[in-house]
Each structure stands twice: as C-alpha cells, then as structure tokens.
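With one protein chain withheld, the remaining protein chains of the complex are depicted in position.
Order of writing sets the chain letters: A and B. Residues in each chain are counted from 1.
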Amino acid sequence: MTLLEQPDPINAAERVFRRGDDSAVLRISEADAEMVETVDIDPLSDEPMIVNMGPVHPSTHGVLRLVLEMQGEQVLRSKPVIGYLHTGMEKTGEQLSYLQGGTNVTRMDYASPLFNELVFSLATEELLGIEVPPRAQWIRTMMCELNRISSHMLFQATNGMDVGAVSMMLYGNRLREETLRILEKITGLRMNHNYIRPGGVAVDLHDGWREDIAGLMDLLPPLIDEFDELLTGQPIFRERLQGVGAINAEECLALGVTGPILRGSGYAWDLRRDMPYLNYDELDFDVIVGTYGDCFDRYAVRLNEARESIKIVQQCMEKMPTGDYRLQDKKVTPPPRARIDESMEALIHHFKIFTEGFKVPEGEVYVAVESPRGELGCYMVSDGGAHPYRMHIRAPSFVNLQTMPHMMQDALVADVVAIISSVDPVLGEVDR
Amino acid sequence: MSPEPETAATPAEPATLYGVVISDSPGQVVLHPSVEQYLPTIEAMKADGYVSVIDLCGVDYLTHGGRSLPEGVAPERFEIVVNMIAHTAPRRARLRVQVAESDPTVPTLFDLFPGVEAMEREAFDMFGVVFENHPDPTRILMPPDWDGHPLRKDFGVGSVPVQFKGAAAPR
Partner (left out) sequence: MGIIKDVKDNGMGGLEYNFLTAKIEDLVSWSRARSLWPATFGLACCAIEMMATGGSHYDLARFGMETFRASPRQADVMIVAGRVSQKMAPALRQIYDQMMEPKWVISMGVCASSGGMFNNYALVQGVDQIVPVDVYAPGCPPGPETLLHAIVTLHKQIETGELVKRREATGAGAGIVVEQRDGQSDTQIVLSR
C-alpha cells in the first residue's frame, strides 16, 4: 500500500461539505438501519448491503454503533450512531452544586478524568473571578500531564489490540498501572479522582512525592522506547495503519476536529502552546505533528506526546513552588480537617459549604483546555445561585467522531477497526 | 485578543462588530446576532479568519429570564451559543442567538462548517430547536422514539425515589 498523495489544497475539504448520496456519511435514521437486518438479501448479489457494527462489539471502544454500507469488503458510506451511553450528565450537573460538580464531570472522559475536573474548575473560577495559588496551578499542570501519559498508554494498549498486536494490551496496561499507582497515591483513587476542585486541588502532594514521580519518570522512557521498537518498525503493524484513514488539515478544520487527529494531519495547533492556560507558557515542550494524517501518524503523534509529557512533568517537579495547595478563601474552600474537630464554626462552615455550596455571580463563560483527545471546553451559565444554570461540556471525542465516515470511505472492513481505534473516542464523553 | 470593534463604544451607541451588538466576556468577545443576522455574521467571520466552529449548544432560559444582555437584544426563551476560533492571532468569539419559543428555528451552518452536523443534532435532541435545511435532522443521543427534549427546563430530571434496605426485590 502506498502513502496517499497530498491533496489539492484548493478543494482540499470539498468532500466533507457534501450533503447528498455522494457524501461519505450515510444519513439514514436509526430505525431504518435496524429494519434492513430483516430484509432478505441474496448473498451472491453485488447490491450494496447495510451492516450494523455494534453497539456491542469488541473493537468499538465501548458502545459505539456504526452503520456501514458495504459493497463486498469495501465500505461505501457509514454513519456513527451514538447515545448508547447517554447519562444525562448535563442535566445532573444542573442539580449539583459547584463543589459537587467535579464528581459528575470526572466520569465523562474516564480515560483522562483530571482534564474534565480541570475545565470545570477553571470555568467556575472564571465566573467567581478568583485566582488559585501558584502551587495549585503547578500541581494541576503536573497531574494533568501524568494523566495524559496514562491516557495515551491506554490508547497504545487498545490500538495495538485492535490491529492484532494483542500483547500491547498487556504492555500498555502495565505502563498505565505504574502511572495509576502514583495517581492513586496522590488523589486516593485510581480513576474518577475528583481531585481538581474549584479553588485548587483536594489535597496537597504527599511526603516523598518527588521520589515517587522521579522513579516513574525514570521507568517510563525505556518502556515507551520498547513500544516504539515493538510497533513502529513492525511491518504488519505499519501495513495495517499506513495510508489508512487519511484526512487532511482543511477537512479537520471544517469539521471542527482538534487534538492528535488535527496534529496528525500536519497542522500544529495545541492549546497548551497557542492559547496557554495554567503554567504552560513557562514550560518548554514540542508540539508533535504528523505528515499524512493517516492512522499511523495519529499513533506516532500520541506516542511522542507521551514523551513530551514526561519532559513537562520533569519541569513541573523542578519548578514546583511551596505555598498553599488551594485558595484560602472561606467562601469557596472548606476548612482544614483538623480544625473541624476543635472549632464549632469550622464544623458549621464545613457543613454549609458541602450542603448548600457557594453562590457564583451571574454570567456565562467558556473555557477550554487541551485534553489527550483535543479541545475540551466547558460552557457554564450561572444565574447567581449555588448550582450551574447550564453546564455544557464541549467533548472532543463527540466532534472527532464525525471524521470517521470520511476516513472510512472506500476502506476495507478490516480498516474500519483500525480507524475507530485511531480516532480514540471515549464514549462516556461522546454521549455524556 | 479580540479584534477592535468597528465603532467606538459610546454610552448611546452599543459597540458592534460585523454589524452585530457585542458584549464582553473573559478572554473573548460575545456577539449577539438576531436569527436573520446569524448566517451572514458567521460568513463574515469565516472570511475574517475564524477557521472552526468549536462548539454549538443550546441553553433554555425558561427560569432565568432576567439575565443581563446588552441593550438592543431582546431576551427569548432559547439561546443557541456558537463558539468560534481563529488560529492566526489566536482568538475566540462566541455568538449568542436568541431563539423564540414560538418559532424555534435557526438556519443550519452545515454549508459553512460541516462539523456542526452532530452539534446541531444534539441541540435539536436536547432542546427541540430546529435547524433549517440540516442534512440529517434526527435525534442523536436519545432513542429515536423518545418523547420530549430532556435539557429543557420544563422537562423533569426523571429521578426515581431511592429505596433502601428492606425494600421488596424487583423480581
């Protein structure tokens, strides 16, 4: 298989604008797609056939359902059908106070929960007009990068398994476990940490965190190099990914796609560098870009981003200041645990802040961070009460999913699996 | 970060951009086009370097009618909020379109930014705002035969009372 030629720049994004039958998107309703299963089809005929893949399928990363129009082994048009994990989190978010909201949003993108908490907290702080202490900022930066590593390692595990390198499941999970062990030590939970909260972080780093993280940072690079050796040069792996599911930068921009998919197509856009938040403007790291925008480039971008994250974590360790790990503002932060035992006022304060929450001035705000999957945004409207009036999460996977039909057009059915895997959707975030 | 307003803001004249009333929000400019101005504004912004529609969502202001809006913008029940991004001289802009409850229809942005397809379907599914000329105007998250639009404020949370121990087994 040869690499795809660079597209004509003038009409580079033309195919994503198509509406009719020539579009790559199969725009039939879900009910119709279910009906076609009952129609008798002559197995020997050349007629295109509609195949439902999912929602329960080992390589659809959870509960994604794809309706594929197939001609033999070739995909003509396709449509991702989502909603099988719709949890009503945006509705639930309106019932919870700003302090409770973190527990809700952290369960959206369960491969990188800290980013969800971060964007929720940033939006709340923006509305409150408060500035968190520097140490909290640095802890947040460092924890997010640790989380980015674990998320990208999970991608390596599932991507490897989906294209037939089954042992990657074990290798990737091993590396992820090492990262999770540190996250658990700091936050108390393996996943869904609820660690980053409005006003700072939940607890300070434990004694000896430097040794723990330094140990992890020594452990990771050789393991990532091992992945590189195992996969990058492996002819079967390359054959499965190279030239498959190509998409160019113009199409990505038209579709609103962000993250490794956009960068894989050779377009250097990373919110951490271009619209810095937290402390990213003080950190030195590279934005990884691909060339052809195919599955292999997306794999390589993620692998190298994990290496960049290691660099960032090391810089964070060097620059970690002393000070408060959360804002000492009685309005938004609960009293320290020790004071509750001795002070009646602290107990009342603690009770009030966790039952009623704090009021946030009226207004609306949109903030965005660069999650492992792309731009993760939070649009929050406050009516001046203790609960968000509307909490909307701009989920990167939700938007990125729209590239699938265009990537899959004219691909073989075996490539479909590679393409789903390279988009790396987290369905919890897609459906919310 | 945001581009300079075309007319200087004076107390009498509200500030405008692309002929649309604007207000300020942390880090970005907020435009308040009417439904008629919506499509031309986005077109002008696309020509002006806004490369992507990053986000599109709905808001139901049923129980929060008295929100602060710049002068000349009449509040309606629904709002469609569009977030756009420009990569050269990185900046963001947000559009808040007031959509009346009596006629919840806005034109689709599909022909300018095809990436809104899923987001508009979500806004339709959750709020019942119809996007005219949308290529696939169906529900996206809820089952196709679902009744109602869950994120509307008059749609209940749908929680069931929690029963604790001692409750009879369901089967």
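FYI, a residue touches a chain if its C-beta (ideal position, glycine included) is under 8 Å from a C-beta of that chain, and two chains touch if they have at least 3 such contacts.
This structure is a prediction, so every number in the text was calculated from the model and none was measured.
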Touching the absent chain in the whole complex: find that residue among A:169, A:268 or A:340.
A:169
With the missing chain put back, which residues of chain B would touch it? List them for me.
141-143, 146, 150, 155-160, 162, 169-171
Tell me, which residues in chain A touch the chain that this view leaves out?
55-58, 62-63, 83-89, 91-92, 103-104, 107, 110-111, 154, 157, 169-170, 173-174, 176-177, 180, 190-192, 427-428, 431
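Operating definition for what follows: only the chains that are shown with their structure count from here on.
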Find the geometric centre of each of chain A and chain B from their Cα atoms only, then give the gap between the two centres in Å, rounded to an integer.
23
Going by the contact rule set out above, which residues of chain B touch chain A in the complex?
25-28, 51-55, 57, 59-60, 63-64, 67-68, 81, 83, 87, 90, 92, 94, 110-111, 113-119, 122, 126, 135-136, 138-145, 150-151, 157-158
Chain B partner, complex, touching residues on chain A are 16-17, 19, 23, 25, 27, 29-31, 82-83, 86, 88, 90-92, 95, 126, 253-258, 269, 274-275, 362-368, 375, 377, 379, 381, 383, 389-390, 392, 394, 398-399, 401-402, 431-432
